[in-house]
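Here's a slice of the assembly, chains where they normally sit.
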Amino acid sequence: MTTIDTRGLSCPQPVILVTRELAAGKGSFEVLTDSECSLENIARLLESRNIMFETEQKDDHTIIKAKKV
Amino acid sequence: MKKNFFSTKAGIITAGSLIGITAALLVYLGNPKNMGFCIACFERDIAGGLGLHRADVVQYIRPEIIGIMIGALLLSLMKGEFRPRGGSSTVIRFFLGVFAMIGALVFLGCPWRAFIRLAGGDWNAILGILGLITGIAIGSYFIKSGYSLGRNYSQSRAAGYIMPGFMLFIFALLIFNFPKLFNSITGPGSMKAPFIISIIAGLIVGGLAQRSRFCTMGSIRDIVLVKDFHLFFGVASFTIAVFIMNMILGQFKAGFEGQPIAHTMHIWNFLGMTLSGFAFSLAGGCPGRQLILSGEGDTDAGVFVLGMITGAAFSHNFAMASSPAGTGQFGMWGTVIGLIFTFTIAFTMTMKRKSV
């Protein structure tokens, strides 16, 4: 499973990294983010592509777990 | 994942509309024409109020700017989103702020004001917005190629409170009427909505922009870069709201000539905003967004704001700022040097990424 660590990156880099991952074939991946804004942007991107995901709240960041179909 | 209404399409349209209504009302209540909320102009007025430049028509500690940052601080504290952070090429951001301001004052307005001017019928804004799109497109090209200022890191809570603390401090100077503050007697700096309205408007806009992540630069960048129209809905509803309010309040006047605090030198309206849009895209947010991020504890955005205030001082001290008569004596120099600087940063911070 690929892990994309977007912590500490400014907009729009987190979204771009996830977009690239989505273009790179099938499989599961997870995204780490420490910004509410990035979390919302990534969630909106995944929703627009009809990709199911769940989020897990860690101490100082959130993990978004998704599976490309 | 808790749901944030303002992150939905309905939410950003609501936020954009409310911010636009506020901007038009502020003009009606006394703020300079087609300015309402101009983040760059108002930070320039603050630079003047602190005595950092000598353009005596644009000096006033604008409560709107203070309100925006404090509004964002309060909302982010309430929502658990206050997170002190920094260290992402901070010193580069300072000078991106300097040149973003120099470009904005060649055009005479930040991206916010570009849309406000458009909604007031000032067609010179079209040149500015075309420049803005050009600058953001150039920035987006570099971002796509791997441009990055690097990660930020967690900082202490004290660091996160520094910029809001600075804003509260100058607010205290203003309300206690500190005698060494500069205050314009004539010109745009003397045109102001009632103090209490200005600060409340700032707080509301700061809160709304914090929740909705409203960003004028981002609205164009996201279309260019990932064909995402989310933020654009916010900016479009903002512009439409200002337009409708201007019609209602009799503030709409179409044309190129004789527009308030504007000039008609098309090429420099275009290039000034190209520089500004480019610099904002490299820094990751429009001037309003930088205030919001500062309120959320992003100290890099805070240093960018300090850079913008310093840039305003240089703009006026070095005769780079425009006036209704046209560009300043050295405005072209400032724009060209700014473009050289931003391109240099864009190139070096992209190559660096590739080599990693």
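So that you can tell them apart, the chains are marked A and B in the order they are listed, and the count of residues begins at 1 in each.
In this section, a contact is a pair of C-beta atoms (placed from the backbone, for glycine too) under 8 Å apart; a residue touches a chain by one contact, two chains touch by 3 or more.
If you're wondering where the values come from, they're calculated on a predicted model, not measured in any experiment.
Shown is a single representative of every chain type; counted across the entire structure file, the complex carries the copy numbers A x2, B x2.
FYI, only the chains that are shown with their structure count from here on.
Centre-to-centre, using mean CA coordinates, chain A is 29 Å away from chain B. Every residue of chain A that touches chain B in the complex is listed here, in rising order: 7-13, 15-16, 19, 34-37, 39-41, 43-45, 48, 55, 60, 62. Residues 1, 4, 7, 79, 81, 83, 85, 88, 143-144, 148-154, 213, 215, 218, 221-222, 225-226, 228, 230, 284-285 of chain B touch chain A in their complex.
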